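Comments concern the structure below.
One protein chain omitted, others in place.
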Amino acid sequence: MPKLPLTHGPRMTMPFRPPDRSHLILAFLGAILVAFVAGPLLYLLLRAEPGSLRQAFTDRELMASISLTLLAATAATLLGALLGVPLAYLLAGRPFPGRTLIQGLVELPIVIPHPVAGIALLLFLGRHSAVGGALGKIGLEFVSHVPGIVAAMLFVSVPILVSGSRVAFAGIDPHLARAARSLGDSPGRCFRRVTLPLASRGILAAVSLAWARAVSEFGAIVILTYNPKVTSVLIFDRFTSFGLEAAIVPAIVLLLIALAMFGLIRFLQPSIPQ
Amino acid sequence: MPKLPLTHGPRMTMPFRPPDRSHLILAFLGAILVAFVAGPLLYLLLRAEPGSLRQAFTDRELMASISLTLLAATAATLLGALLGVPLAYLLAGRPFPGRTLIQGLVELPIVIPHPVAGIALLLFLGRHSAVGGALGKIGLEFVSHVPGIVAAMLFVSVPILVSGSRVAFAGIDPHLARAARSLGDSPGRCFRRVTLPLASRGILAAVSLAWARAVSEFGAIVILTYNPKVTSVLIFDRFTSFGLEAAIVPAIVLLLIALAMFGLIRFLQPSIPQ
Amino acid sequence: MIRLEGIDVRLGQFALRDVSFEIPPAGYGLLIGPTGSGKTSVLEAIAGHSPLGRGRILLHGKDVTAVPPEHRGVGVVYQQNNLFPHLSVAENIRYGLAHGDLSVADQKARVGELADSLGLGHILERGVANLSGGEAQRVGLARALAPRPSVLLLDEPFASLDPATRFALRQQLLDLHRREGVTTLQVTHDFQEALQLGNLVAVMSEGRIVQHGRPEEVFRHPNSSFVARFIGAANVIEGIVTRVGDAEGADRQFAARFSAGSVTLDVIADREGLLNAVIHPEDIVLNHRPTGGSARNQLPATVTAVELAGPVTYIHLDAGYPLRAAVTSASAESMGLAPGVSLFATVKATAIRLV
Partner (left out) sequence: MIRLEGIDVRLGQFALRDVSFEIPPAGYGLLIGPTGSGKTSVLEAIAGHSPLGRGRILLHGKDVTAVPPEHRGVGVVYQQNNLFPHLSVAENIRYGLAHGDLSVADQKARVGELADSLGLGHILERGVANLSGGEAQRVGLARALAPRPSVLLLDEPFASLDPATRFALRQQLLDLHRREGVTTLQVTHDFQEALQLGNLVAVMSEGRIVQHGRPEEVFRHPNSSFVARFIGAANVIEGIVTRVGDAEGADRQFAARFSAGSVTLDVIADREGLLNAVIHPEDIVLNHRPTGGSARNQLPATVTAVELAGPVTYIHLDAGYPLRAAVTSASAESMGLAPGVSLFATVKATAIRLV
């Protein structure tokens, strides 16, 4: 895997030169792709009229779904950070038996189709399974309850959280921690004074990206907890129940939230990997 | 963004030391997360019985959905590679006006909720839009047709393809291309003899990851093209029509496909970024 | 022949300004200066990798300013990360031979010839990942020379090597340069290397060439305190020059007095005011007793440190101003020079250069 992101590469210092002919062909092919991504989003945004957005604010179900989505995503992200950042720190540290396996496991959800994740979570956390049954006895109901939404969101955002934080920790020159130790820091003090401050920006970027991922989740939630509805499920529900037009305003609102988050993430982390 | 993946870090040379107490707390928190990811998947896989898998092969609708999924994903990935690798090459090269904007645009689909992407694509490619109407006249129907599946898969896999390939190109030391030029290579020859061979492994990894992403897509497809059904839509359909038990066998089949792809990707690229 | 005529190059924040020099055919030039002074940028400009804002570049009389890199006939060796990682040693060396009309047999012969000169025969079939630093640089050199370039550009080729490897490679490079007769320009930040290798040296600072000439000339007569300090071989003292006599020689020089703190020296000057006195360590003569005679700059001094450097020993002195004198190691021993010893340091007025 190459390591040099372009924004730090030596080519940055080269002045702009007008492209030659072969570059024009490449640019043409690339432009099709850019248009294919930007076109639909722009087209959707252009459907936003002042009236329709005002209407969105009076749509109680939509507003409730947005609060639910943001709250559940925040809960999933905080829980994920609590469990995932320590794991990332361990994965970035000294090798230990099984490290490669664990790293593979936490990255798995990237390739798991979301309805499959939904089915798997439903089986695992449903009342008939040992785990789900035990958790049900202490009052944690997942299926068709808010904890199910949080669980689905957490499942899909684990790779982002753990890998992002791991890269942030691993990118710190180990000499710095050694220097801090030789200057009198205990391992804990060294973590607080050097490791954490230096990794914090990368961790924050991973947490934001995980939050955005949680907000946009649909496929696993729609199976685990259709009701109460998060916004992505609401969009799907409106679309299947009332048709395309009914889904446009909720879609625009969720798109705007996603764009705002994207802006924040780009600010925290100039180039999103992957 | 830190640049040093752990697998290349200097700590690799340090011998294993037994963890101290603070590490045990971190390991305990991490273990919960690993169990939360691995548990549901293992639980689902344990539901696979020899009989149920034999039954899967006789399930014509399931087999058809798998062929459709694999074919559409392959088409979307090839199309994406054709358009995206040239774009990645340009983005990794000399700065040009608008480069940052274009890079942001192609990364946008990461944060777009998939049902929103589905709605946007439906509007953009539907028969009532200028683009969809024009394409419809030349026989390209998207809504409820296979091209709609390909379009949805392409949309969500663009960031993976472009960013992955861009990082692969940008990771090549620019001195190598300059050395090749000074040794008599024209820009095209230098690309074929040096740049492409060195980037090929990274591009292949990006293409595989994009293909896996396309195979697992659900949220955008379910809105754009419910029928003919790809496997993820079939799982959802079986689940809503016949209940959980009916969805398990298709889910296991798709999970096995995803795991096989994950194994391939890990082989091509030891550590998946993001 | 490499000839730069007043080239300007803009590279982000940094710029080369009005860089001109010429290396004669089959000559060996060195470009030296501190990190960030623009040495590598000059090589990149000659190789054709950065467009000029102004000026032109001639190689063997031909204006190549608008010629793309692949048609300049320039061989380049970078400091590191130089070799194609997906090719073997032999494939790397042969890379530039694919374009000519050489038969495969001739290509192999050329690779073999260079491998022999550089002692690479036993590693030709290896990959390049596990070469030592010295081997990698020799492969890079062979690859650059294989297509018989008319010009060879070397960007600190010895910088990351051990002294012993560096020394051996330097010898091989000199031999090859003599045999292949290719006009060479090497970048270095080590003036010693310039003294050992080059027949022309250009000193750079902040994107400009501040002095150029024969290495010994630059070494003996730095034209500024920057150059004198950078080459690191001389004492540089800042002080005030005042005229003491009316007599003026044909070259407008006059007798003057140089004062820096408690130190006062008789000097020959061509101007007055704030100047730097450059005194080479070997021009400082040490004696236990004051000597008579014509030398009037005789400073009482105390030895602060003794620094053995092979055949010479540097004696660090406190003479009201820190000074470094060079004596042969034999006389350092016979004079019993050690920290704390008091003695007299004598410098002839004509050995003091004011810049």
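For clarity, chains are labelled A, B and C in written order, and residue numbers in each chain start from 1.
Keep this in mind: a contact is a pair of C-beta atoms (placed from the backbone, for glycine too) under 8 Å apart; a residue touches a chain by one contact, two chains touch by 3 or more.
Quick caveat, the model's predicted, so the values are computed rather than measured.
J.: Thinking of the whole complex, not just what is shown, which of C:A109, C:V244 or C:A305 touches the missing chain?
T.: C:A305
J.: Give the residue, chosen from C:G133, C:G213 or C:G320, that touches the chain omitted from the document.
T.: The one listed residue touching the chain not shown is C:G133.
J.: If the hidden chain were put back, which residues of chain C would touch it?
T.: 34-35, 133, 162-165, 167, 174, 189-192, 195-196, 215-216, 219, 229-233, 280-282, 305, 307-312, 326, 328-329
J.: So that we can see where the missing chain sits, which residues of chain A does it touch?
T.: So the residues of chain A touching the unseen chain are 173, 175-176, 178-186, 193-194, 197-198.
Rule of thumb we're sticking to: only the chains that are shown with their structure count from here on.
J.: Considering only C-beta pairs in contact, identify the chain pair with the most of them.
T.: A-B
J.: If you average the CA coordinates per chain, which chain's centre is most distant from that of chain A?
T.: Of all chains, C has its centre farthest from that of chain A.
J.: What positions in chain B touch 2 or more of the other chains?
T.: Chain B, residues with two or more chain partners: 173.
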